[in-house]
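Omission of a single protein chain aside, the complex is shown with its protein chains in their original locations.
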Amino acid sequence: MMSAVNAVKPESATDTLVKVSNLKKYFDTENGILKAVDDVSFHIERGETLGLVGESGCGKTTVGRTITRLYEPTGGAMFFDGVDIFKTHESDLKPFRSKAQMIFQDPYASLNPRMTVGDIIGEPLDIHKLARGQERTDRIFELLDLVGLNREHANRYPHEFSGGQRQRIGVARALAVSPSFIICDEPISALDVSIQAQVVNMLEDLQNRFGLTYLFIAHDLSMVKHISNRVAVMYLGKIVETAFSNELYDHPMHPYTKALLSAIPIPDPAVERQRTRIILEGDVPSPINPPPGCRFKTRCSEVMDICHAQEPLLKDVGGKHQVACHRA
Amino acid sequence: MANLLEVRNLRTHFQTYAGTVQAVNGISFSVAPGEALGIVGESGCGKSVTATSIMRLLPPNGKIVEGEIDFDGRDLASLSEREMQHIRGNEISMIFQDPMTSLNPVLKIRTQISESLQLHQNMTKAQAAKRSVELLELVGIPSPAMRVKQYPHEFSGGMRQRVMIAMALSCNPKMLIADEPTTALDVTIQAQIMDLMRELRQKLNTAIILITHDLGVVAGMCTRIQVMYAGRIIERGTPDDIYYNPKHPYTWGLLKSVPRVDARERRRLHSILGQPPDLLAPPEGCEFWPRCDYAMEICQRQKPELANIEGEHETACWLTHPAAATHLAAKGGPAQ
Partner (left out) sequence: METPVNVNQFRPVAKDIQMAQTIARPSTTYWQDARRRLKKNPLAMIGLFVIIIMVLGAIIGPFFCKYNYSDQDYDNRLASPSKEHWFGTDNLGRDLFVRVLYGARISLAIGFFASLINLTIGVLYGSISGYFGGRVDNVMMRIVDVIYTVPLTMVVILLMVLFQPGLKNILIALGLVYWIGMARIVRGQVLAIKEQEYVLAARMVGANKWRIMLKHLIPNSMGPIIVSATLNIPQAIFQEAFLSFIGLGVAAPMASWGVLADEGAQAIQSYPHLLFFPAAAICITMLAFNFLGDGLRDALDPRMRR
């Protein structure tokens, strides 16, 4: 399985920071093999934000966790700055972990309730031996300032904070090692509307200030479109369409992308009254034994004979717009 | 037409170890028969507590300390638990955010729907079973005759929420309270459910109170919208009033803080800095002033009351007072 991947040469000369090819992650379950991520490839340029959208169970979170080796990959390759992370021994991952970081979805579950905020932010400093004593305290204060929290908050425990503040603590922890790449795994979906805007603005500011590269995973296409340069849409373990943000909204080609766009509520009564929605029938099929052929065929309104027989591959339709659909 | 529900000066407080949390702080509103009222606000603003107060489903440390809840000629706030049981599920139903935990996992769907039919409508077992199938059909569940015999775990999230709606509608209630009914669901499923609720309201003429944090969800569904902040209603009106002519700085901020998928150019989101006050110790004056770009001295001292703007449009903000005109003009008003 790995041989095809070996042929891919590390690309250190270009500006590509992250290159993922043919990523596969299967889980063994009681009912069979769950193909959470099945042959997914993408790349992220340095300083760019790639949005990864899809509904629950599409495998987007698994992508984030597999390319960082929180889960062991089933197959594929992940080049970070030219180094194949999947071929690195687990004990040699420390340098990678000081350059790639993650912000988690649930601000209530992602902070250890028995540690003070200072110790949570200080943990990466301790592990990577970045600062000690007074220097450590100063760095923690600096990080708290950076994410807009008070220095007095360092001695408090996570449960005393609101969701938005906790998410800021999570961001401060991720920034502690001065990373170049941050995976934002649904960082705002558990937050209130006005707090979402605060966190998104902060992420944008931090990106400008430190030249960060983001993989922004979310189910909310409007927020993903807002923050991302490019967007990849996932369905049932596969990427079905990728394009620049505006291009994706203006010219969606995959029927799933079209349905997704039309399902998003718009805070504008006149627009809402006039919209005709594409209402998808039914639910997402189980990723255990997914349907053969196109995985979207069970819900697609434009299904053809070929969709049952053959799985559509991602193909270029110009302008870095790729779509996996036989209609395109 | 007489109102179906009239809430007058409702106050609901919670006793916690740290003190009294003033979750709902003197709100009044009404719902007409067949109307769809949207209650919008962020977590902790009191929107869900309003619903649980109406249903009298408050946790043990919560209490309605003041106010009347006039529903169809009775004051729900003063009914006994027994009388309330007759109203719940029969005249007013409620659906919750999480359809996973609202269904009993060890009972068949048919048994769960039949329960309230047999209880409230005096149906026989056979009648109730037949009606269960009809109800599942009504909410758009395919092959309902087969599905009623299944257990909740055999249904997906969206299907479970449909079952919840079927159960809620089983006794033809006059009013349905939906507390964040689509928050736990995916966008495409959310669209299905909202579509269904819209259709059912027209078909059955049930009044709906839709509680949500998502301004997009209520925009196309509700006839009237009220925005809550820190336990009080700060603005209300028709969707057009709220979206095109908002008068409260919080409503402005909220509308500008959500990115629109149909936006042409990418602009920085407006963010309301800070966070809502802890209702253990809300600020003395307007609850919003510490986060308000338009704060005035009076806002720190005196709570603004809801004042009429035009038609049904009301807002609780000192900026609408004539004396604030110069201040508002100098600031330039909301940049829409």
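Lettered A and B in written order, each chain numbered from 1.
What we mean here is this: a residue touches a chain if its C-beta (ideal position, glycine included) is under 8 Å from a C-beta of that chain, and two chains touch if they have at least 3 such contacts.
Keep in mind that what you see is a predicted model, and the values were worked out from it rather than measured.
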Candidate in contact with the missing chain, chosen from A:D15, A:E135 or A:E160: A:E160
Which residue of B:D75, B:E134, B:E199 or B:D278 touches the chain not shown here: B:D278
Touch with the omitted chain, as defined above, among A:S98, A:T137, A:Q207 or A:N246: A:S98
Footprint left on chain A by the chain that the document does not show: 65, 68, 70, 93-94, 97-98, 101-102, 104-106, 109-115, 123-124, 127-128, 150, 153, 155-157, 159-161, 170, 173, 176-177
Touching residues (missing chain, whole complex) on chain B: 16-18, 273-278, 280-281, 283, 289-302, 305, 318, 321, 323-324, 327, 330-331
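By definition in this document, only the chains that are shown with their structure count from here on.
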Geometric centre distance via CA averages, chain B-chain A, whole Å: 32
Chain A-touching residues of chain B, taken from the complex the two chains share: 42-43, 156-159, 186-192, 194-195, 213-217, 219-220, 239-240, 243-244, 253-255, 257-263, 266, 268-273, 275
Chain A residues within the chain B interface of the complex: 55-56, 162-165, 192-198, 200-201, 204, 219-223, 225-226, 245, 249, 259-273, 275, 277, 279-280, 283-284
